[in-house]
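Step one of this worksheet: look at the structure below.
Only one protein chain is missing from this complex, and each of the others stays in its spot.
As written, the chain order gives the labels A, B and C, with residue 1 at the start of each chain.
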């Protein structure tokens, strides 16, 4: 059975496992105070070209979103996000659970549009009743989005400008950041992200780690006693080494970027197969997730030999499905897919 | 200065004040355990033709919404409401503060549509990913809506049917319920509401009381230890008599209904004036709130002599404003408005 | 039946009712923006000798405590309070509901002791593990306490000094503040409280109002967008006039202080009766609440003719009961009690 179900179906990159074994019997302090965490932070700061960046390691994406958003927002504030943003729809209300509203904007292929963001903020502040409303206190974007799409550098800068004009921070959810940065169709670099965002996270779970996300505060803006807030959210890992060692490995010798680039190459190849066979794409994705429209029957036939994800019903007879590649995708599997189709 | 600013700009109906004075020196137990609360509950049960109704008095609307919604929902559930519902937009995130998401549906003149509600619920349950989503655990409607509009009995029944098909309760926010029930254009009675809704509240604050809302659980479905939940929400009034006496008075000799009918008559008259003068209405409201479109200049001129509410900007040059009548509106003030126009 | 059950068993002082009637048909804006709220604030500022005081009116005590504490605390902070403090035990977890721990200190006749407070804070900050603990972010005291006792000016100053040495605000719950200020045994004035506390509230509900508490921020320290936080807590009253008019009346011609002094005189007289009859007091209270030890049989006999509160069982055979006087207590009722005993 071929698997393109998601980018978290395998364990971890083997270099990570090797490093876990090598360091296994070193006796290290807990909660992120070990030298591997320090080393990983140093390397991430360098990769971001942001020497003042303050970095914290958390375990998973929803946890990171809820903890960061809650820590940054004031009590009377909510977070602005695309309707289709992960925080809006697929985190079981984890943001609202922290007491904050997700203020949903229209989405355009998974993205928000700077003009619409500005319009929203303008109307909010013009409204005489806004003291009875949730204040927009942060903007959330995902990059790549939940649909695999990417912001251009110009879009990112404009969104950042709007945020700063209205004095609210910009937060970027980089659960799949590597795949975004290594896309052939992007002009956005990691230093750009560090420059335009006030806080973002570099996803590990979906990019070669067993688990782990690296939160980066870029402007000396770490919330006071953030470690205690992380603990309060149940997000402080006792064996912080597990996260430090993984990110230290991922940010050594460009590993994070190389494995991301591999996934994108595999996605391009896979995309080519579907294009050649005349399939229609639901969205034109420049990263490792590809959304294809199948007839119900086609889907059922294909499911016998290949694992992929049901995304949504398009109409009575057509289904949107997702094929995802990853750091672990083997080229022979993509070739095998061609045979099958 | 004439005032049509809102329906809570005066104190209370004078019969309420009289009763407060008459009973002032009676020594009564606190927290809703006094005989006036009991009497008010009895009268409301009768008016609802719902002998099994369980009734609790709270102080204000946002408080009531947050307390009832939080008490009824399970931890993993949110409340479905129109985009323009009070809980969606004008309660400063009070619902999210309790940890629950407001799941917004499209609005149609302030109302939700049964078919769209059903579609939403159907898709939710069909979605393979719904365990990562907020479960719809309740439907919220306001009647009259924030735009003064009303559900017909057929609509109410259909929404109720959809809810019960999906096994979730229907909650009706009746902040202005009296004005809704006494509209010349409604076929919905208080017993209908008790029949179709699982819980609703009868608004006092905007219908002649100093403060107070009567929550009615209609199906033996009061959440366990509701009084403690009310206390936890800071919503338990020590001098419960203040609420009991007011509702007892409002539900004696049809007072609640009569003063509501008066407000509607005044609104009809006011509507007639604007119609005659050729003004355009933003929405056709059958209750005490009237939404009129003014040119900016018109608005500024009118504001010198009459108080009303800015609602929203329609375009560069036109403004939607609200004129509200109430139990306290004097006919001579409406006549005086005619003079001014 | 004589009633000494509590200080919230009657309605409101008649001057309040008169003012409500006089102002009833004035058309006033909502949410605290009316001239009566302004006037009440001015008078309270003067009574506090604190021109920079920022004042907000809320409806009830638990609501006020939860809203103020949540608004002032940072996310990682809790509030330090006596074990017997109202927030610790009798608010149904309203503080924890806002996400904050109540950090309980030993109580001494309902009070905390400056030295123990300092010791607690010292140990917290010395503890190497305190990043895994709830930070003390505020100190809560009640004055009078739940046992009717009072802090001396020296105690208040010392507690205030400790708080400020550790850079946390001091909050005073003055649900029964009038009775405390007018005690014959106190050297604490309202200006003292404004001086030593960072925020406190002047209780209305238990001192002659139908409802209402006046929150006073004394040091330019009102939390940002406090009004929105109040709304979010369901604590913003639409007809703010109800609170403004009541506090304006209470702070006109010393009414608040005079009715409090009356209650204390009645309490002294009542205390004398029990002393003369040889009853034992559970605590020596200098204010309107008196705690007396009764044998079970005595209690049952007395209950036939007098209403009072069960407080707690002392042992198999003895009960602590509370007799409360108030602004509304009639001298003839105290005299009648003497007859009965």
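Here is the rule we use: a residue touches a chain if its C-beta (ideal position, glycine included) is under 8 Å from a C-beta of that chain, and two chains touch if they have at least 3 such contacts.
In this text the structure is predicted, and so the values were computed from the model without any measurement.
Chemist: In the whole complex, not just what's shown, which of A:63, A:149, A:222 or A:325 touches the removed chain?
Modeler: Missing-chain contact among the listed residues: A:63.
Chemist: Quick one: which of A:55, A:72, A:236 or A:337 touches the chain that's been left out?
Modeler: Going through A:55, A:72, A:236 or A:337 one by one, A:236 is the residue touching the chain not shown.
Chemist: Give the residue, chosen from B:160, B:218, B:232 or B:290, that touches the chain omitted from the document.
Modeler: Reading the full complex, the residue touching the unseen chain is B:232.
Chemist: Residues of chain C in contact with the chain that isn't shown?
Modeler: Given the touch definition above, chain C has residues 76, 78, 89-93, 96-97, 99-102, 104, 126-129, 131-134, 310, 312-313 touching the missing chain.
Chemist: Name every residue on chain A in touch with the hidden partner chain.
Modeler: Contact residues on chain A toward the absent chain are 1, 3, 5-6, 8-12, 14, 17, 20-21, 23-30, 59-67, 91-94, 97, 205-206, 210-211, 228-229, 231-239, 241-242, 307, 328.
Chemist: Of the residues in chain B, which ones touch the absent chain?
Modeler: Touching the missing chain: residues 70-71, 74-76, 99, 131-133, 135, 224-225, 227-229, 231-232.
Operating definition for what follows: only the chains that are shown with their structure count from here on.
Chemist: Give the label of the chain whose average Cα location is farthest from that of chain A.
Modeler: Comparing chain centres, C lies farthest from chain A.
Chemist: Identify the chain whose mean C-alpha position lies nearest to the mean of all protein C-alpha atoms shown.
Modeler: Central by C-alpha mean position: chain B.
Chemist: For chain B versus chain C, which are copies of one sequence, does the interface use mostly the same residue numbers on each side, meaning over half shared, or is it different?
Modeler: Shared-number fraction above one half, so same.
Chemist: Quick check: how many Å separate the C-alpha centres of chain A and chain B?
Modeler: 42
Chemist: Counting in whole Å, what is the centre-to-centre distance of chain A and chain C, each centre being its mean C-alpha position?
Modeler: Roughly 50 Å separates the two chain centres.
Chemist: Where the centres are mean C-alpha positions, what is the separation of chain B from chain C, in Å?
Modeler: 33
Chemist: Please output the residue numbers of chain B that touch at least 2 other chains, ranges allowed.
Modeler: Touching at least two other chains: 91-93, 97.
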